[in-house]
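Here the complex is missing one protein chain, while the rest keep their positions.
Letters A and B mark the chains in the order given here, with residues in each chain numbered from 1 onward.
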Amino acid sequence: MRKRTLSELAELCGATLEGDGDLPVRGPASLDEAGPEDISFLIEERHMARFEATRAGAVIVPRAFESPRDDLALLRSDEPNRAFSAVVLAFAEDFAGPDPEPGIHPTALVDATAVIGARTHVGPFCVIGPGARIGEDCVLHERVSVHDRAAVGDGTELHAGVVLRSRVRVGSRCALHPGVVVGADGFGYDPEPPTGWRKVPQCGGVAIGDDVEIGANTCIDRGRFGDTRIGNGVKIDNLVQIGHNCVVQDNALLCAQVGVAGSTTLGPWVVAGGGVGFNGHIHVGAGARVGGKGAVFHDLEGGVEYLGEPSRPRGEYLREITALRRLPELRTVVRQLEKRIAALEGGPE
Amino acid sequence: MRKRTLSELAELCGATLEGDGDLPVRGPASLDEAGPEDISFLIEERHMARFEATRAGAVIVPRAFESPRDDLALLRSDEPNRAFSAVVLAFAEDFAGPDPEPGIHPTALVDATAVIGARTHVGPFCVIGPGARIGEDCVLHERVSVHDRAAVGDGTELHAGVVLRSRVRVGSRCALHPGVVVGADGFGYDPEPPTGWRKVPQCGGVAIGDDVEIGANTCIDRGRFGDTRIGNGVKIDNLVQIGHNCVVQDNALLCAQVGVAGSTTLGPWVVAGGGVGFNGHIHVGAGARVGGKGAVFHDLEGGVEYLGEPSRPRGEYLREITALRRLPELRTVVRQLEKRIAALEGGPE
Partner (left out) sequence: MRKRTLSELAELCGATLEGDGDLPVRGPASLDEAGPEDISFLIEERHMARFEATRAGAVIVPRAFESPRDDLALLRSDEPNRAFSAVVLAFAEDFAGPDPEPGIHPTALVDATAVIGARTHVGPFCVIGPGARIGEDCVLHERVSVHDRAAVGDGTELHAGVVLRSRVRVGSRCALHPGVVVGADGFGYDPEPPTGWRKVPQCGGVAIGDDVEIGANTCIDRGRFGDTRIGNGVKIDNLVQIGHNCVVQDNALLCAQVGVAGSTTLGPWVVAGGGVGFNGHIHVGAGARVGGKGAVFHDLEGGVEYLGEPSRPRGEYLREITALRRLPELRTVVRQLEKRIAALEGGPE
């Protein structure tokens, strides 16, 4: 792993250096874990105690930061978060494994009618079905399935064990992490008691845009008819469930374990915290933000922050939670009032 | 994709045709997405605006529907939902990929003592263990594992990457979607501080009935001893967790991301919405319905609808939620009453 000098890193991330520019830096680390050859960062004042205790050789800090220490180098930046990312990225090449070679691994099974870009890598034990189309500069790691008539754009990476079922379309420059399943049947049944449930056929597809990232073991079901649709720039974390015929619009961001029931639309730039559940057949407006573990049962207006279960506007939620916390006390007050009233009522006698 | 005439579709789904029976139909679509050669459907009045704006060539509607438009064909039906499913199904063959051939793919590894139906397909990279038994007319897609002494009934489909561990039994006509894991160890430990947790051995099995469907990446653990049991006709969505020694009785239906802790029994026809959690060692009565994101900590009586966290009967939940919403206001009222009482108390002086 190649070391870089501190002045090299300062230039790279556009920061102002205070300290020894010749310091050799091994890599990025958190304030707690860093040693004398590591670079770390401080963004929020509340981590001041960690700054005071760090063994890091250098720390990226906000431009106007007032340092209580003069024994470590500082890199002052207007955007310390971004500056640190640039540093991390500089070292990332060293962390990354070897780039897979273009070509089809001899153990991969590729149907004769599939079309695969010449600069694309298809890894061991992959199965590519009839009529599948895979663009240029893609990487399919081991054990990836791309079923009949599915399509993948240019520069997309499919990690180990990803399954794209029939007719699923994935755009360009996407990354699907291990175990992602796209295009399993939607979940639809009509009750036929006493016999059982009759399956509603699920014949639609899934259309995923460009620059989409999908986390490990996440599932996106195919539409009943028509497509389940994921817009451009959407980011989806691990273990998320997207039901049939959902529409997740451009740049929505869904944290881990979110669930979206069938036929729901999430507008552009919607952000859902971890574990949020969305009811089916609802519409969430552009830029709405739903806090972790929320439960959304009805349409939500865009541009607003929601919290709680059921999710409601932040201010409303906080007022209710506070009131709930004081509820036992309120009951006591009411009981006392009752006595005072009784006394007043009895008083005249 | 073969087009069908509108009169052909009307006959197929038992609907009454109003309009041009010779209209060629390309396939089913939602009201919003349909074009002049697509057929759509309207069930609820609240989608009327979408009906008014649709470009569909034909729409399936309830028998007595009063149409505000005369420029598109109608198919009137007593059960428009079912009629539309019939239409979808008619086109489904065209959507479906080629049927896999019976036989064992040369890359599959089948133990010499396994017994596999002659009309069954075992796909690439499957691993079938000693003593495993797989019935007739099954389809095992690529990378399926059926471990030692596991058994699969007739006509069951196991999708890519499904894992059935030792001695798991799956019935006939089931479908297990990609990434399903059946028969991993149950989660049981006894605390032995300060050393750590001592594993409780998990030696039972899993018994799954007939006509069961299990969604992608769902996990069903083996029993501690005795079996975890899934009844006939049970439908389970994606990313569901079923703990050891649970009993899910006939025709229960569990939406995505439901979790059922160990040794809990869900009665027949129980329905659980997305993300519902069930405590361990409880019993949920036949036909109970638990709304999405619910949390069930105690036994529930059958035949009732439950909402909220903790889940309680629907009416109770709604009253409490309403009261909670008005709680800040109630606090204000109580504070005013307090003043008025103080005034009354002070009044006589």
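Everything below uses one rule, namely that contacts are C-beta pairs under 8 Å (C-beta built on N, C-alpha and C of every residue); 3 or more make two chains touch, one makes a residue touch a chain.
Bear in mind the structure is a predicted one, so any value in this text is a computation, not a measurement.
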| item | value |
| --- | --- |
| Sole residue of A:G117, A:G155, A:G183 or A:G215 that reaches the chain not shown, by the stated touch rule | A:G215 |
| Hidden-chain contact residue, picked from the options A:P102, A:P124, A:G285 or A:G302 | A:P124 |
| Absent-chain contact - pick from B:P36, B:P130 or B:G303 | B:P130 |
| Residues from subunit A at the interface with the omitted partner, ascending | 27-30, 33, 81-82, 85, 88-89, 91-92, 95-98, 107, 123-125, 141-143, 159-161, 175, 177-179, 211, 213, 215-217, 232-233, 235, 237-239, 250-251, 253, 255-257, 269, 273-275, 292-293, 309, 321, 324-325, 327-328, 330-331, 334, 337-338, 341, 344-345 |
| Footprint left on subunit B by the chain that the document does not show | 107, 109, 125, 127, 129-130, 143, 145, 147-149, 161, 163, 165-167, 179, 181, 184-185, 187, 189-190, 193, 195-197, 199-201, 203, 217, 219, 221, 224-226, 239, 241, 243, 245, 257, 259, 261, 275, 277, 279, 295, 297, 309-310, 316, 319-320, 323-324, 326-327, 330, 333-334, 337, 340-341, 344 |
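Here is the rule we use: only the chains that are shown with their structure count from here on.
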| item | value |
| --- | --- |
| Between subunit B and subunit A, distance of the C-alpha-averaged centres to the nearest whole Å | 24 |
